[in-house]
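So that we are looking at the same thing, I have put the structure below in structure tokens.
All protein chains but one are shown in place.
Chain nomenclature is as follows: A and B, assigned in order of appearance, with residue numbering initiated at 1 for each chain independently.
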């Protein structure tokens, strides 16, 4: 006996149903190979004088305090700007501690927050941890998490000094942050 | 010629098979929009006297040591209790360092572990990093990871001072942790 065509729609999966099912699955597939988002910002970093934004706190007794002297701890509170221009829009502060962490003088351990104050991200932060190989052009550190708009953030950031004035120890550092989309 | 009904089950996808397939896919779909879990706990924080649980270690030479003085580093070992009552069940300790990280005095960088000792989570920890905007009512910091029961944890925590005794510098801080389900 022939198959009753009226019962078929509930019994068989049509090609269009398969397409629909696949379409439903696409977001899942996409989530497994997420596209990174990129944020570029600039740190205005002054390492000397009364207005310094990075200041040594302490170090190993009897040793000099510097970025190449093992054990020196610095507090940092750099202004974050939108462009390299130091008078461009201030969008936050990079706040935390840096520790000269190589006996050889090459690496600095970083634990800091990018605390945003811009309209878009006000009150949000990106949390950074990493080892800055200070004599390399591109230093890569980790984005370990975030708060507010950046909850659950994961990623990395490259740091590159794009301007340095030796006389005042003034640096402008380009910070390129790459984030995985939130998993929520 | 009519379709052989005996060959059909292996050739066609029945509606119930589709339901079964969809049911199999549901956990995947769910994993993409996870529900947060919430843990509420209380930090018993004493900032003065011989039994202080938060103590300044050092600071920038020639500057006062306080939460509003840039560069002051504190060690912290607050008791964690189940309720605001300081004699309620102790479930762990909040241990790590705090660094006054704003030139303006407003923000404190936090790197600490919530080290649990309760029966349920004994030996496990939640790892916290963030910038505490100390003059705001709700301070949000990140849960960057965890150990033991909290391996692979990701989330955030809000801190709110629910009691403060100015005379003894005694605070009770409600810490509301929100975690994504483990991705395992």
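Simple rule for what comes next: a contact is a pair of C-beta atoms (placed from the backbone, for glycine too) under 8 Å apart; a residue touches a chain by one contact, two chains touch by 3 or more.
All values reported here derive from a predicted model rather than from experimental measurement.
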Residue touching the undisplayed chain, where the options are A:71, A:123 or A:148: A:71
Among A:91, A:141 or A:175, the residue in touch with the chain that has been omitted: A:141
Residue, one of B:43, B:60, B:144 or B:159, that touches the chain absent here: B:144
Sites on chain B contacted by the missing partner chain, in the whole complex: 1-3, 10-13, 17, 21, 25, 27-28, 31, 53, 55-58, 73, 75-77, 93, 95-97, 111-113, 115, 123, 125, 127, 129, 144-148, 151-152, 154, 183-184
Touching residues on chain A - with respect to the absent chain: 2-3, 5, 12-15, 17-18, 21-22, 25, 28-29, 32-34, 58-60, 70-71, 73, 99-103, 107, 109, 111, 129-131, 133, 140-145, 154-156, 180, 183
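Rule of thumb we're sticking to: only the chains that are shown with their structure count from here on.
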Whole-Å separation of chain centres (CA-atom averages), chain A against chain B: 20
